Structures are given as C-alpha cells and as structure tokens.
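Structure provided below as structure tokens; questions to follow.
Only one protein chain is missing from this complex, and each of the others stays in its spot.
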Amino acid sequence: MKILALIVSIMTGALLIYAAEDFPSWGDPNSPTSLHVSPRYITKTYEETKIPNMVTAVLADYRGYDTLFETTVIFAAGITVLFLLRGNRDD
Amino acid sequence: MEYIIAKYNYWIYIVLMMIGFYAMIAKKNLVKKLLGLNIFQWTIILFYISTSVKKGGATIPIMDKAIDIANPALYLNPLPHVLMLTAIVVGVSTTGVALALVVLLYRRFHTLDEDEIFEKIRELK
Partner (left out) sequence: MIEKNENIILKNITQYLVAFIQLFGLYVIAHGHGSPGGGFQGGCILAASYILMITTLGIEDTKKKYNEFKKHLFNSLGVFIYAFTGFVCLLLGANYLDYSGLSNLFPVDPIKARYIGTFVIEVGVGITVMSIMLTIFVELLTVKRKQS
C-alpha cells in the first residue's frame, strides 16, 4: 500500500515537473501575472486612495468583497470550533 | 544551466507538494494526514508568492517617494501578496476546525488510526 502511494506520488510529481516547462521563468518581469491587472494597481493606487501600501489598498479597497467574505469564513471557522468542542462538555 | 535557473523554484515546490501528497494518502494517523495537508497548502502559497517576483531591481509593493510609481517594473506584483495574505489566515482557521474534528473522533473511538476507526464503524452497523 505504501509502495503504491509512493509510485503515485512520484508519477504525479514527474508529470508536474514536465508541465512546469510551460511556466514563465523565475523573476521574469514580462510574465502573464505581472502584465494583466497589476500595472493598473501599481500606477493608480496612490493617486486614487492615498495609501502608499499597495497590498493594503488592494486588500481593503479594490477587493473589499473578497476580504469581507474571507473574514466571514474565519468567523465561521471559530464559531464551528466553539460549537464542536463545547457541545458535549459536562461542566 | 539557464533552464535550471529559470525553473528550479517550481521543482522545489513540486517536491514539497509531493511530500504532502504522500503523507495524505499513505499515512494512517489522522494528525499526520493533517500535517501533509498543511504542507500541500503552504507549498501552493509559496508558489503564488514566487509568481510575484520581478528581476531587475524591483522593490516591495509599498510606495517610495524615491522610486518612480509610473513604472510598474520597479515594484513587485501586489496581487499574489493580497490573495495569499487572506489564504494564510483562512488556512490556519480551517486547520483549527480540522483539529477539532480530530478531537471529536478521538473522543468517540479512542484511536486516531484510520483503519481502526473504519473497523469500529463497521462493528456499529
């Protein structure tokens, strides 16, 4: 069983290494991820929000819905832990 | 040699990811499975962060008066940082939920071994 798992892992890894050929090179300034929407964020963030930290601006302002529901997920996880572990306690 | 320098980070992530994958499918202990899941998750976070790297003197995505903001090549890509910042905290919270479920399973079956838990469930039927 463990041998089978090892074989499956190695085969999946080999397949992924073969597929990694198509990824952009490390540190390439012209990779697709840094061409599509990020120049807009970098050039316009300070002008539009006066926040020097672009990460905060994108997190809280441009992608506010994303962060709102991430916060809701954290809240739901905490409440789930409370309910699961408090449910059948004897004190 | 250039090819290795361009791609070696992806190979490291794939090796780490396969360590987590192996732990998830081969280990019998539920906590060890959870550790494998976490290794897998952090590998993907590392991969995303590495896509934001730009060679050639790019700095962190915080505006500096001395560095021209109109040239995007001088700043790192802020988007993967944003996405992974939320993913890290959500990952920690969901790990907490998974650990709570493991605690409940231990309370019910007095073991963490997967096969023994399945056996006890079959006995109950």
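A and B label the chains in the order they appear, each numbered from 1.
One rule holds for everything that comes next: a contact is a pair of C-beta atoms (placed from the backbone, for glycine too) under 8 Å apart; a residue touches a chain by one contact, two chains touch by 3 or more.
All values reported here derive from a predicted model rather than from experimental measurement.
Annotation: of B:V15, B:V31 or B:I60, B:I60 touches the absent chain (contact as defined above).
On the side of subunit A, the interface with the absent chain consists of residues 48-53, 55-57, 59-61, 64-65, 67-68, 71-72, 74-75, 77-79, 81-82, 85-86, 88-90, using the contact rule stated above. Considering the complete assembly, subunit B touches the hidden chain via residues 60, 62, 85-86, 88-89, 92-93, 96, 99-100, 103, 107-108, 110.
In this text, only the chains that are shown with their structure count from here on.
If each chain is reduced to the centroid of its CA atoms, subunit A and subunit B end up 9 Å from each other. Contact residues of subunit B toward subunit A in the complex are 5-11, 14-15, 17-18, 21-22, 25-26, 50-56, 58, 61-64, 69-70, 72-73, 75, 77-82, 85-86, 89-90, 93-94, 96-97, 100-101, 103-104.
On subunit A, the positions that touch subunit B within their shared complex are 1-2, 5-6, 8-10, 12-13, 16-17, 20-21, 23-29, 31, 33-34, 37-39, 41-43, 45-46, 52-55, 58-59, 63, 66-67, 70, 73-74, 77-78, 80-81, 84-85.
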